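The other protein chains are all here in position, but one chain of the complex has been omitted.
The block that comes next holds chain A.
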Amino acid sequence: MTKPSATAQARPPPPATSPATAPSLLTTFFARPLPLYLSAAIFRLIFLLYGLWQDANSPVKYTDIDYLVFTDAARFVSHGQSPYDRETYRYTPVLAWLLLPTAHITGNRLLDSALFSSGKILFALADLAAGWLLEKVLSRSMAPPQARKFATIWLLNPMVATISTRGSSEGLLGVLVMALLWAVLEKRITLAGLLLGFSVHFKIYPFIYAPAIIWWMDNSKFPPSQPPPSKRSPSLPTKILAFLTPARLNLTLTSLTTFSLLNTSMYLLYGTPFLQQTYLHHISRLDHRHNFSPYHTQLYLSSSPSVSPSLLLPIEKIAFLPQLLLSTLLIPLILAKKSLPTCLLAQTFSFVTFNKVCTSQYFLWYLILLPLYLPRSSFFRCPKFGFLALGLWVLAQAAWLQQGFELEFLGRSTFLPGLWMTGLGFFGVNCWILGVVVSDVRGRGSE
């Protein structure tokens, strides 16, 4: 169910910029990894325990409805059934397998409660691992304490901690994507291929990273063992052959093989429901309960039998065009070789912004990449500008959420103009931010 959370959640402001002259508390905090990771872990533990308390004492649940879907599916699996026996389970069976411990019952209440929460613990640990990889990637271009400062945006972010401890699996994507980026930058191509294939199997959208990574892997990063024979105007077939470097072929083959093997085995195990729920559903889905997407109102209008389709431009049928043109072609082509991390951020941002469905959980997809871009961004160079962008992003969302609240809870017909306009407003702000992100790559050499 795509039901955007009713509370506005925002990115935290970038950490203070002033370099400390004397070793302040803050400097000590970031000097070594332990304080940051320990506090990130404690932070999540508090959220987790609070959630357990709220679930046990309040009819309003802390736990995300999706977590109940995952754990129900895990229970089906533990009984030898298909996870797709659970309605609305729209994920890879791997997720249900990962959560198998949640289906285990010992009879001891405390132990059972811990076992049931083991999925949330896994998601929270994935958060920490993603933060750690984030630090490793950042450390390639800055000192570790500085890298940890930026990793804080992810590690101590209440939105991230809430989402994973409520039991949403988006945190797993964070660690997968960050591991993929790290492996690529470390030139561990086979590992990268495995991660890419697995991520796409897991959540489809990381396929947008494939063209960027492939394009980035040119001779400057992977010098050929033999220098090219002739430099003067090579013919087209020669160019194509030159493009097909061993590294590129390796990545393509590893990722495709991983993806196909996983899908074939899942299909053999669970048959058509696997294909239908995990992949085909996303093509045919008609659930357009209000969400942040600019297409929401259009989708509602065009799906309804009371509107003659001939009167409408079939925007929703070509909505994938701007989305895929930007996220899989134009952005990779222009940004990948200049800055791969920023390219991935811009791709994800455009994919989410131009998507036909957009809920606040999707923001996590780009939030993990944000700390990689921020240090050299104009938002960070000029904090006023940064806060302006953050403020607009929050405000545009808040305006939409206010309209959504009136619809959802007060029953006022705010579809038009309220939800439509605020949805488009939020889209506009996102496009503007995306423009700034893209422009910030200007003048950068390859990284």
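Here is the rule we use: a contact is a pair of C-beta atoms (placed from the backbone, for glycine too) under 8 Å apart; a residue touches a chain by one contact, two chains touch by 3 or more; residues count from 1.
Heads up, the rule we're going with is that contacts and distances are computed from a predicted model.
Per its UniProt record, the hidden chain corresponds to "Protein PBN1" from the list "Trafficking protein particle complex subunit 11", "Protein PBN1", "Tetratricopeptide repeat protein 15" or "Geranylgeranyl transferase type-1 subunit beta".
In the complete complex, the hidden chain is touched by one of A:L111, A:L244 or A:L312, namely A:L312. In the complete complex, the residue from A:R188, A:K221 or A:K338 that touches the missing chain is A:K338.
Across the entire complex, the residue among A:R140, A:H282 or A:R412 in touch with the chain not shown is A:R412. Remark: the residues of chain A touching the chain excluded from display are 1-2, 55-59, 61, 65, 68, 87-88, 285-289, 294-295, 297-298, 300-301, 303-307, 311-313, 315, 319, 322, 325-326, 330-331, 333-335, 338, 350, 353-354, 407-417, 420, 424, 427-428, 430-432, 434-436, 438-439, 441-446.
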